[in-house]
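These notes are about the structure you will find just below.
Every protein chain but one is kept in place in this view of the complex.
First chain written, first letter: the chains are A and B, and each begins at residue 1.
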Amino acid sequence: MTLQTSSVVTLHINGEKHTLPVDHRTTLLDALRERLDLTGTKKGCDQGQCGACTVLVDGRRTVACLQLAVATEGREVTTIEGVADGDRLHPVQQAFLDLDGYQCGYCTPGQICSAIGMLAEHAAGWPSAASGDVRPAAGPTPLTADEIRERMSGNLCRCSAYTSIVEAVERAAETADSIKAGAPVESGAAA
Amino acid sequence: MKEFDYRRAPDVMGAVTLLDNDPDARYLAGGTNLVDLMKSGVERPARLVDVRELPLDRIEPSPDGGLHVGATVSNSDLAAHPEVRSRYPMLAQAVLAGASGQLRNMATVGGNLLQRTRCAYFTDTTKPCNKRDPGSGCPALSGEHHNHAILGASESCVAVHPSDMAVALTALDAVVHYETAHGQGEVRLDQLYLPVADTPHRETALPAGALITGISLPPVSVAAHSRYRKVRERASYAFAIGSVAAALDVRDGVVRDARLAFGAVASRPWRARTAERALIGAPATAETFAASAEAELAAARPLPHNGYKVTLMHNLTVAVLSELTEAVAR
Partner (left out) sequence: MTTTVQKAAVRAVGTGHVRVEGRDKVTGAARYAGDIPFTELAYGWLVLSTVARGRIRDIASAPVLEMPGVLAVLDHRNAPRLKTDFVGMMGTRPDPTCAVFQGDTVPHLGWPVALVVAETPEQAREAAEALAVEYETLPHDIEFTGDHPDSRPADGRMPGVTDKGDLQAELTASAVVVDEEYTTPEEHHHPMEPHAATARWEDGRLEVVDSNQGTSWVVSELANLFSLDPASVRVRSEHVGGGFGSKGVRAHQVAAVMAATVLHRPVRVALTRPQMFALAGHRSPTIQRIRLGAYADGRLRALDHRSVSRTATVYEFVEASAGVARVMYDADAHHTENRVVRLDVPSPTFMRGPGEAPGSFALESALDELAEKCGIDPIELRLRNEPGRGPVSGLPFASRNLRACFEEGARRFGWAERDPRPGVRREGRWLLGTGTAAASFPAGAAPSTAAITAEPDGRFTVRISAADIGTGARTALTLVAADALDVPPEQVTVLIGDSEFGFAMIAGGSMGTRSWSMAVIAAARDLRERLVPGMAIPPEGITVRSDTTAQIAALARMERHSYGAQFAEVAVDPATGEVRVRRMLGMFAAGRIVNPLTARSQFTGGMIWGISMALHEEAVRDPAFGGPVGADLAGYHVATHADVPRIEADWVDDTDPDDPVGIKGIGEVGIVGAAAAIANAVWHATGIRHRRLPIRPDRVLTAAGTDA
């Protein structure tokens, strides 16, 4: 069987289609950064161990460093460049700005995309490791600071702006449309 | 990372046909472990067969009254599923204790079972490792091994299995379904992972080219009262140094049924059958729980720097069983 090591793919990013040839080795992260000039998504470890490259794929937060570009064809990708509504910042972005939810800013796009995805997950009723009783009968889990911390733990911040990131997410969560702006998350797999 | 061919499998038969007789091909699902290992050079496949989009993404009731979980169901969806949460809470908790929100969204149930050890000697291709390079030796034995195995290991390999989910599945007697180009098969989870012996590179009982298509969760009534607790070196987003999946049925102060499995102590999720035998029929007391843990851990063979795991697993077992008992009493 012949081996084909590159393909022409069409990536859907922030509502736009981009058709380009990619080496199969190219991750979604490198495709965004090196091929499409969408450098808002950051490379912190390239190993799925820091969360700096978090984007939304079909509305779900995903680390772009472990997602092959070729495997992303047909899926809808939202990056930090695509979360604002024109000049109007997404409520999560605005809260990070107002409450100093960052220092160097390098993990920030990943934190923000992660927070947007996380708020949608919580709104869909997903439990977390901080939730204690996970049984549906226990009722929905309130989005406490501890819940936010657990759910955001896949995003490292070495400057350690954690305190204000959590405050920013709390504030954004109070804004109803920050949840609406996150893409839909179904509650569980098809039953 | 070397260049590779990429195919998106049209269906299960197409997928298994593409891998048949091709030792250099790998299935790609969530990619959270495989792509990482390709970057570090541990895996160097010539072809990836993408199975992420196969129609194996459903969680459905099975005829025996249990649940069937498709292999490409994401870890997130498994943990969020109402039936899983109500009937098998320790499974939902185990999944939620693993990795991060992002990785759980990407990772699949099938891939989670087949993830490779996180032993740092295994993932560093400049070091010897019997699992990666049979016969090259095991530097962990005399090196850094504070998070290595205390049960079921050998002189060849002391690495631990990294999955949380599989620990709960082992306690539940889950059955793994697979397909090859030559037919279908199934294997109970506690038979899926092979003993280490002197062949740590042979990790599972799956035939070559097999694709996991799903998992059956039997109707285990005791599982409705279950817990998973994980201890790690930071509060989240870290692999376990010890974990316990436990289900307990206590009536009139007596243990009627129990399920117990340990994580991060062996090359596979460790079903604690000796402890289960000691529990069932005994009074639900701290003394019983301690005795059951001691019975299971009598087989522990700690290394110079991981003896604490014996204490940890003992204490964690007693703590989780006590919590389950107290929750009944309330």
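The definition used in the following text is that a residue touches a chain if its C-beta (ideal position, glycine included) is under 8 Å from a C-beta of that chain, and two chains touch if they have at least 3 such contacts.
Everything numeric in this text was worked out from a predicted model, so none of it was measured.
Considering B:241, B:261 or B:297, the position touching the chain not shown turns out to be B:241 (whole complex). Within chain A, the residues in touch with the undisplayed chain are 23, 25-26, 30, 33-34, 37-47, 49-50, 52, 79-81, 84, 89, 93-94, 96-98, 100, 102-109, 112, 130, 145-146, 148-150, 152-166.
For chain B, the residues in touch with the chain missing from this view are 1-3, 39, 41, 118, 120-121, 124, 126-127, 139, 142-144, 146, 231, 233-239, 241-242, 306-309, 311-312, 315-316, 318-319.
Assume only the chains that are shown with their structure count from here on.
The distance from the centre of chain A to the centre of chain B, each centre being the mean of the chain's C-alpha atoms, comes to 27 Å.
For chain B in complex with chain A, the touching residues are 1, 3-6, 8, 28, 30-32, 35-36, 39-40, 46-48, 50, 52, 57-60, 70, 73-74, 76-86, 89, 92-93, 96-97, 99-103, 105-106, 235-237.
Here chain A touches chain B in the complex through residues 1-5, 7, 23-25, 27, 46-48, 51, 54, 60-63, 66-68, 70-71, 114, 117-118, 121, 124-129, 131, 133-137, 149-156, 186-191, going by the rule given at the top.
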